[in-house]
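If you scroll down you'll find the structure; I have some questions about it.
A protein chain is absent from this complex, but the other protein chains hold their places.
Let's look at chain A:
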Amino acid sequence: MLKTLIDAFALISTWEVIISMFAASVYGLVIGSLPGLSATMATALLVPVTFYLSPIAAIATIVAASSMAIFSGDIPGALLRIPGTPASAAYADEAYAMTRKGQAELALGAGVWFSAVGGIAGVLSLMILAPPLAEIALSFSTFEYFWLALLGLMCATLVARSSPVKAIAGMFIGLLVACIGIENPGGIPRFTFGLTDLFGGIEPIPALVGVFAVAQVMRAMLTPEPPPLPRRKFGSIMAGQWKLTKLYRWQMTRGNIVGIIIGVLPGAGADMAAWVSYAMSKRFSKEPEKFGTGHVEGLVEAGASNNASIASGWVPSLLFGIPGDTIAAIAIGVLYMKGLNPGPTLFTEKASSMYAIYLMFIIANILMIPLGIAMIRVATYILLAPRSAIMPIIMLCCAVGSFAIGNNMFGVVTVAAFGVIGYVMETNGYPVAAMVLGIVMGTMVEQAFVTSLIKSDGSILPFFERPVAAILAAMAIGALLWPVMVWIWRKVKQPQTAAATTR
């Protein structure tokens, strides 16, 4: 234990790791604070760079950039009422109301402080939850993996704030994309249409870059430019945060726990955590009437929640290769690339690397406080950069980055194609996150499914015979039927309320 910890320290105390972590932090803070550029996009555009780094440094950049970007999305949310990332959307109104009341420092300070606390709580959950779960996961067979993957996919469709049918359709599209290529149980070219470029299948990373970055540039083409930020002087940012921590310690803890749970659930990420926690905070608050008028309580809880989910989202990723959210989906791609294949054995064979990941998360969250304060102070200048200067650079990074992944022009075609697919899906209410998870998990789902079918000789029964498999199956089927139940419940309730209003 102590030896692995020392090994882990040795792994992260190289100049390469330190510099890449610092650079990625600044990068994450800047991208996260620019409206319309999400944390997922920041991470996706980083992947080509991680190719050329050592494994630990590569993971360090992902960890640092994603944690920072989630916090810095709060900055334009509070100052402009435009959330920098979707994860800040839940409480942008509240934070902006505080700015209007002249409490911008308190709102942003709460953002930094409770983000850092939430992030560290998330790491603790990762440290505590992962090893015992790895123990259990060692006894999993393909049946369990199949249900687990299915449960992950179903969760992704449940939490999408859209029609569940469309979310499931999005998931199927992703799985279909994963079918392309030669990597299937028969080893024959499938859906390649004779194109040799498609033999290797669709790489998840260019697809992600297309869906999250190119589609965003496409949307920018049709939406008006956000207003410039009014210049302002900030007072002390951290003043009063300790008082808030003591005053709202329960809210903070609840936010942390909710964030951790949502993060661990496959498919549900930081944006969901923020929405749920904000709603919960309002529901259980002693003074709910203050919400919406610039009350810090909701910010505390939701800010603590969305950063907690970032770290705990790594639990299913590291254990099963099932991403906890879209950022973790990218992280899984990087882990595979770097030879740290996700799975329960990772915790026994590469224990020092795991400890290094924990340590990097903790460092990133501590680093967030000084860097975040600096970022808040210079945000006025960064947000002056017009969209017409940022988007072209993003386009170039998309082109060069997707080329760099395989030194192959086909990557650029993939990015362009998925930009269009992502844009069309989003505008028509199909959640792209579900598709992304389908693409990332497709091969794994198929492998588990086909191997299980071969083992069971075509019978369905063994899918439910093992106790853990049966529980997971019940959960997955429950998740599938949940929207149906909600629908029926609404149908039953509607006539009642209609009758009540006519009376």
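Worth a mention:
Everything below uses one rule, namely that a contact is a pair of C-beta atoms (placed from the backbone, for glycine too) under 8 Å apart; a residue touches a chain by one contact, two chains touch by 3 or more; residues count from 1.
In this text, contacts and distances are computed from a predicted model.
Among the names given as "Putative tricarboxylic transport membrane protein", "2,3-epoxybenzoyl-CoA dihydrolase", "Malonate decarboxylase subunit alpha" or "VWA containing CoxE family protein", UniProt records the absent chain under the name "Putative tricarboxylic transport membrane protein".
Only one residue from A:Leu222, A:Leu461 or A:Val492 touches the chain missing from this view: A:Leu222. Annotation: of A:Leu138, A:Val165 or A:Leu195, A:Val165 touches the absent chain (contact as defined above). Considering A:Val26, A:Ile382 or A:Leu453, the position touching the chain not shown turns out to be A:Leu453 (whole complex). Those residues of chain A that touch the chain absent from the view are 35-36, 48-49, 51-52, 80-83, 86, 89, 92-93, 96, 161-166, 168-169, 172-173, 175-176, 179, 184-188, 190-191, 214, 217-227, 386-389, 391-393, 395-401, 403-404, 407, 409, 412-413, 415-417, 419-420, 423-424, 427-430, 446, 449-450, 453-454, 457-458, 483, 486-487, 490.
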